[in-house]
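With one protein chain removed, the remaining protein chains of the complex are shown where they sit.
Read from first to last, the chains carry the letters A, B and C; within each, the first residue is number 1.
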Amino acid sequence: MAVKALYNYKFPARDRAEVFGDDIIVYAYWIDNPFFCSASAWRVPKNMKWKDFVGQILGQLYGLDPDFKKVKEWKWYHFDNEFKPDDEKTLSELGLRHKSIVKFKPA
Amino acid sequence: MSTQYEIKQKVIEPKRLAFDYLLKRYGNRPASRYEEATVDIQQRENFHYRPTWREGVEIFDVNYSELKLTDYYSFLDPRQYYYYTYNATRAKNYEAVDKYFEFCEERGLFAKVDENWLKVYNRYFIPLRHLEYAGWILLVGVARFGYGTSITQCAEFNACDKYANAQLITRIAFELPEPDGDIFENAKKTWLEDKIFQPLREYVEKLLTVQDWGEVLIGQNLAIDVFVNPLVHIELDNLAVENGVTTFSFFSKYFYDMYKDNMRWTEKLFEVFVSDPTYGENNKKFIQSKLSHYVGQISKAIDEFSDVFMMPRKKGDFKKAKESVLNHAREIYSKLGLNIKI
Amino acid sequence: MAKKKLTLAQKYHIYTRGLDWEPTYVSKKDIYPYAEYEGIKIKDWNKWEDPFRMTIEAYWKYQAEKDRRFYAILDGFIQNQGHLTLSDARYLNSIKLFIQGVTPLEYMAHRGFAFVARHLPGAGPRTAGFFQSMDELRHTQIEVHAGSNFNKYYDGFHSMTHMHDRVWYLSVPKSYFDDAVTAGPFEYITAISFSFEYALTNLLFVPFMSGAAYNGDTPTMTFGFSAQSDESRHMTLGLQVVKFLLEQHEDNVPIIQQWIDKWWWRGYRLTSLVGAMMDYMLPKRVMSWKESFELYVEDQIIEGLFRDLERYGIRPPLHMEQSIKEKEFLSHDVYWILFSFTFAAAFHSWIPTEAEMEWLAEKYPRTFNQYYRWRYEKAKEAKTPLPGDRFYYIGLPQLCQVCQIPMGFTDPDNPNNFVQRYTEYEGEIYHFCSDGCKWIFEREPEKFVQAWLPVHEIYKGNCFAEPPKGPEDVVPQVLKWYNIQTDNFDYFVSEDYKNWKEWHKDMATVLV
Partner (left out) sequence: MAVVETKRERFVAVDLQKNEEGYNVLQAILKDNPGAKIDEFPGYYKVRHPEKLLINRETVESFMGRPWDTQEFNLVIISYAGNFAEWDDDRILIRWDTHM
């Protein structure tokens, strides 16, 4: 259904991919851990390596949870599909796109 | 049992004297309730969605009018009305009206109005309830589309006054004898068909299609009001008195006071428009061009009222009355520094 | 010359819609150009029944009297330094949220109803809309005046209008009303008069204001109840509008139903902030969110109102069942969000005291101890370098594209996780906190792709006072742009708390 309007009511999406240039927004969500009150949002280069991305989100935010250091290994999901990212690959090589969500939980 | 603190004679120094945005504007001083209720209240930025009813504008947008101000809060209401002071003032104003109705009823004054004058009154006065009502619609539009709370708030209260005027005329009509049938139906018929109202009605119907709120204020407050109020509430009231009818003079004064009260904010606003450091020149050009047009129309429209001056036993001098009206208008326009040929 | 006897209703018609006329020099459509595009069909505006019969003169009289009472109470409170006798300065954080979040909406409602008064072609509803426009201006102003006194002594009150335009959590109420005023006049009046005024404001004004009274804040209670007395007129208008539209044409029914579906969920998500205020921010509590939801929504709205609307072919809002399922989670979720991001907010939060946690456990026996208490225990351990000995969520949250609240609403069927939904529209992905918000987006994607989402705006660099000098300067520059000064962080490291203790240390406590 379309918006009812008196003229052609069509505008470019405010947060469309091109606005962020070589960067993308990626969301991260720790499954089964509502200590973090919602998924987080990150602006990162498409060409960022997976290990750097993980280092950034875990280092800055998720490491605040005292339970974090108990986790040896993480299981990852892109949206709801499990995936096994290669540390050296970039986000775009791994198939992440603008406004992708990455979910994780202890393996 | 509850806990209470016994307050010692201790004065706590306030950490701020006023809201931050008022301190920035006016320096470190407490603000008045009018300022608190008004200045910087309207939302300004980061609107989420565009209106579906009009293309190319934001929810609040300076482009709803050709008239613009560098700082919209450089205009403040000289009466400093905010909701409470406005309503309290009007409630008090109206107490006198209530008392006067009581007085007229007690003395049976409405029933005693001269029959001949009643015909005159029913023709020119009662139909004005429709004109006042149109003023309400126009001004409430300004209250929606105008920019900045100081302006839109004045328009809102002015709209309320207009509706109240329409209802006061209605209330008066309810008190009058009806020798010729339903007074309201007759008045509407007069408004719709009688030649004395047609140019005025055409004027106001066209004004109702104007989107620019600045132009609406020019057409309504600087033109209709400036011409109709002195004509009806001064000149025609004088004629009533000359014909021995004084019952309505109280109302004339009330309506005229309302008009003067609203001209206080109107004149101030237009003064600010023409003296704006950035937009003053353009504003002045726009006002002069629109006002010249509306004044021409309204001046012609009220010429139809010359008929009314011929109706009473003691006839009036329309030319003289019109000249007074024109002088009144000239005085206001020249005070604002506007060059309007009348 | 005996005047004919008129009923009150007939007399009122003459005072109001009798003033209207059919134009002949221009077309009616040129005067009211916004009346048709929404698809609402009106056969006869004269079938409109006035919800209340008030003339302008009566309005002046009663409203002046209401305000006279309000300002007398406010002045007395100010003169007696009434703020010192509040239950606790923590209480004021709920009022900060109110002034920043709700007061600007009152103002927007004032302008929105001026739109109705200008653009609905029916003189009856236009008149009622005008009174409401006046009322909403009143509410804005009495709330600003009540807030003004608190602003002199406490943080968080100093820049409400500015903050409303900029601060992340205030985009929740702002986007709600921006949505309404950008709609046509019929949707606006259905959204605000019916869905919001009739169905939801009770939650905001009645139990919460009763809470204000309980916590010693008479001006807030007075403006709340006094505003709500206007609200009774607004509720009547809302109900009358919807019934009128439904009776006018059968084609209106599905349109109105969709608006009710949309605006129920929009409004319900907005009032979730009130849930957090009631359950967590009032030091003395009157009733829980859940109790007031049961009384004011389940009994009064579902059992009362919607059974009354069945005969028109209207059913309760599409996602109503979800809001009932959420009632034991909602306030906890929202306070946990507010608590987590207090480093970037113009109010304080705190870990509930042991007694408060007991109260929460008693009111929410199936959720609080099970899903929420442990978070506060952990928050004491998970300290950050920021002021306050507790946890803050040092990062930016994912926001719902529609309601704009961080995506933190518990899935009642899977209570250790939050609901997450997404959709793709024209090659871009959009995320939602609920099926309700997703449904709203999919109905009008062209509208919601425009949303000004605070988190994305920060990432675009649109929310800095000055360009940050480095990563550690990002948050300070955003706070500066928000004009957040000493308004943030935990209550127990705040100036409010320090001052409150100072002011009360040499005061005798008298038990009466």
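Note that a contact is a pair of C-beta atoms (placed from the backbone, for glycine too) under 8 Å apart; a residue touches a chain by one contact, two chains touch by 3 or more.
This one's a predicted model, so the numbers in the text were calculated from it and none came from an experiment.
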For the full complex, contacts between the hidden chain and the displayed ones involve C
Of C:Gln240, C:Gln420 or C:Gln450, the residue touching the omitted chain is C:Gln240
Given C:Trp45, C:Tyr214, C:Trp359 or C:Tyr425, the one touching the chain that is not displayed: C:Tyr214
Which residue of C:Ile302, C:Met357, C:Val475 or C:Val493 touches the chain not shown here: C:Ile302
Considering the whole complex, not just the chains shown, which residues of chain C touch the missing one? 8, 47, 49, 51-54, 58, 62, 65-66, 202, 205-207, 209-214, 221, 225, 228-229, 231-233, 235-236, 239-240, 243-244, 247, 286-287, 294, 298-300, 302-305, 307-308, 324-325, 327, 366, 412-413, 415
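As a working rule, only the chains that are shown with their structure count from here on.
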In whole angstrom, what separates the CA-based centres of chain A and chain B? 58
Where chain B touches two or more other chains at once, the residues are 50, 52-53
Mind pulling the chain C residues that touch 2 or more other chains? 33-34, 37, 184, 447, 450-452
Chain C contact footprint on chain A (complex, rising order): 1-6, 9-17, 19-20, 25, 27, 29, 31-43, 57, 60-61, 64-66, 79, 97-101
For chain A, which residues count as touching chain B in their complex? 3-7, 9, 11
Where on chain C does chain A make contact in their complex? 33-34, 37-39, 184, 333, 336-337, 339-341, 371, 375, 378, 381-382, 384, 391, 393-399, 406-408, 410, 416-418, 420, 422, 426, 428-431, 442-444, 446-447, 449-453, 455-456, 459-460
